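With one protein chain withheld, the remaining protein chains of the complex are depicted in position.
After this line comes chain A, so read on.
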Amino acid sequence: MIADGVEDEEKWLAAGIAGLQQNAFYMHRALDSNNLRDALKYSAQMLSELRTSRLSPHKYYELYMRAFDELRKLEMFFKEETRRGCSIVDLYELVQHAGNILPRLYLLCTVGSVYIKSKEAPAKDVLKDLVEMCRGIQHPVRGLFLRSYLAQVSRDKLPDIGSEYEGDADTVVDAVEFVLQNFTEMNKLWVRMQHQGPAREKEKREKERSELRDLVGKNLHVLSQIEGIDLDMYKETVLPRVLEQVVNCKDEIAQYYLMDCIIQVFPDEYHLQTLDVLLGAFPQLQPTVDIKTVLSRLMERLSNYAASSADVLPEFLQVEAFSKLKNAIGKVIEAQPDMPILGVITLYSSLLTFTLHVHPDRLDYADQVLGACVKKLSGKEKLEDKKATKQIVALLSAPLDKYNDIVTALKLSNYPRVMEYLDSETNKVMATVIIQSIMKNKTRISTADRVEALFELIKGLIKDLDDAFHDEVDEDDFKEEQNSVARLIQLLHSDDPEEMFKIICTVRKHILGGGPKRLPFTVPPLVFSSLKLVRQLQGQEENPFGEEESTTPKKIFQVLNQTVETLSNIPAPELALQLFLQCAEAANDCDLEPVAYEFFTQAYILYEEEISDSRAQVTAIHLIIGTLQRMHVFGVENRDTLTHKATGYSAKLLKKPDQCRAVYACSHLFWVDDQDNVKDGERVLLCLKRALRIANAAQQMSNAARGSAGSVTLFVEILNKYLYFFEKGNPQITVAAIQSLIELITTEMHSDSSTLDPAADAFFASTLRYMEFQKQKGGAIGEKYEPIKV
């Protein structure tokens, strides 16, 4: 059915073109032989093809363009005809004898064009006559094309300022009057299309109408190009008249298109100076008109205008552009109660962009916009509309992009209130945007108040906002988010310890509610950030005036203790243990023995009670040993307790090799180079011997279980420990002991049951090479090595 329609249309168009060409042919003949009567007759017949009602606007346009070309030739002929002495007035009458109105009016416009050029009558009179006579065409499509033809042939003949058609009687006022009238009539025709024909073809009709809209808009374009329209005339005549037509036509499509057209074709400074009038029209438009897009474009244009030159900024202030726009938006929203929330947000978003561009210094403006937005959102549920939430994100991102500085955004009191209306998902997105902005700009946030505000903003990332319902959150996404929070925590810094401490407390307050999944990400950066503060304080002199100082390392450690403890509860014992050890080390540096001891105790308790995985135990014990080795704050008793415990744990590891390694690592606990009170050679040796025993036991177990001895790696490692302490001057480590160990290894390596282990061989070989090297180096060490035979 539809295909038939299209085919038929093609057929009709072809027939129309054929008819047109045939008559054009006869017309050309008449033109060539200067036969005016025939020329008129055939041109009228040719133009009769345009009387068709069967073509869609698109096809009709094709026909029209052909007729248009032919009419140019006819116009040339008329011009010559007047040169040959034919009176233009007579010609003007003659063409009006045509019985059919459409051809008659096309011919009239064509002669009218020559008439104006001849200057035998004032241009305004001819124009006025033409535009009046065209009223005879009430058929929308035909009328639109006819009037478009009129606009086309007259556009270079308007009595504009500086035009040759300007005269005493013809002024730019007449030019404007003419274009406005043609515009008004065209718009009426265009709007009328909507109401003609059956309702079921509404969609088709709207499509056809949108194909024709540029014909109407062209008038506005012509108006915008009339030089003589100055601001006053625009304000007094042009804009009010155009708007009157736009408002009164009460047509959705026309209002949308024409408002946009006005905004696009006329200069920005005119818009600025006529904001009142222009904006006043918006609330009067039909409720279904997509005002948000149009207004947004206006604001966009004005923003760009403001950006174009600093000179124009005073104009904006002078006309109070911001408050006018804001009021207008308010009124539009009021006038269109059915406007979806998306529209409202889009409008505010555009306004915000506008004010950020035009008044970057007026933060209060931005806050007002957000406030208005909140007001509009209030009383509504959280937003479900995906597009709307997206728009809010855009709205909230705008200040960040503009100021590149979250600190500025934090001053906007309404900022977090807007965020509350986002669903948790979007809230997270927004929070991420904020954090990224901070990262990108390396913004320093250095007061607790701002941190408080910031965390208020990003709370979507900090805690579960609605515990009722959880989507399956992608693990990677979650990690990504939490990592960014962690990075953010690192960035918070104040040089003032007091303030920094406050920041820490603020952050702590916020992150503690984050739940077991978040804490492992958020606690470590906080701990390290605190430790940084501790070290900063430690570098300073103790309070010289004995004042009651609020921020002391002790206090921080208290907080830290509680903070890390939360990790053990969730449970993340390994992490907690690591952090306790870090704290202990920091406390060590601050000479706070009880604090350090407390931390160690916590770590040990965790080790005993929470860490049951053997692999984790291995890692943990090494960490403990390493940290403990570096501690110098402990008195003998405390140290003994701790080392004893550590050694004990080492020997109780599950796997023999692990035991062995932990035990020989413990040897370091008794021998610290820079601590003279910790140089217990005997216990070092004890540890090493014990390690050897365990290595042996491992070897035997391996023999028993698999029928082959294990690798000699452990022995070589122990040998290295021997050498280390040997060099350090531990008197308990003798040449003989080393010698026997080397022999032991060599024997083991050559025994039948030993398994081939190239790595171990290489390790042993390089150890031997090292000894050789030390010998050759000579000096005190060389002498020491001398007795050892390799």
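As a convention for this text, contacts are C-beta pairs under 8 Å (C-beta built on N, C-alpha and C of every residue); 3 or more make two chains touch, one makes a residue touch a chain; residues count from 1.
The criterion applied here is as follows: contacts and distances are computed from a predicted model.
Novice: Out of "Protein phosphatase 2, regulatory subunit A, beta a", "YKT6 v-SNARE homolog", "ATP synthase subunit b" or "Vacuolar protein sorting-associated protein 26", what name does the UniProt record list for the absent chain?
Specialist: Its UniProt record gives the name "Vacuolar protein sorting-associated protein 26".
Novice: Return the single residue from A:E132, A:D214, A:D401 or A:E480 that touches the missing chain.
Specialist: From the options A:E132, A:D214, A:D401 or A:E480, the contact with the absent chain belongs to A:E132.
Novice: Which of A:D8, A:E62, A:E80 or A:E93 sits in contact with the chain that's absent?
Specialist: If we include the chain that is not displayed, A:E93 is the one touching it.
Novice: Taking the full complex into account, find the residue in A:P57, A:G143, A:P159 or A:P497 that is in contact with the omitted chain.
Specialist: Considering all chains, including the one not shown, the answer is A:G143.
Novice: For the chain that's not shown, point to the residue among A:K11, A:R29 or A:R51 touching it.
Specialist: Of all options in A:K11, A:R29 or A:R51, contact with the hidden chain holds for A:R51.
Novice: Residue-wise, where is chain A in contact with the chain that is not depicted?
Specialist: 51, 93, 96-97, 99-102, 104, 132-133, 135-140, 142-143, 188, 192, 196
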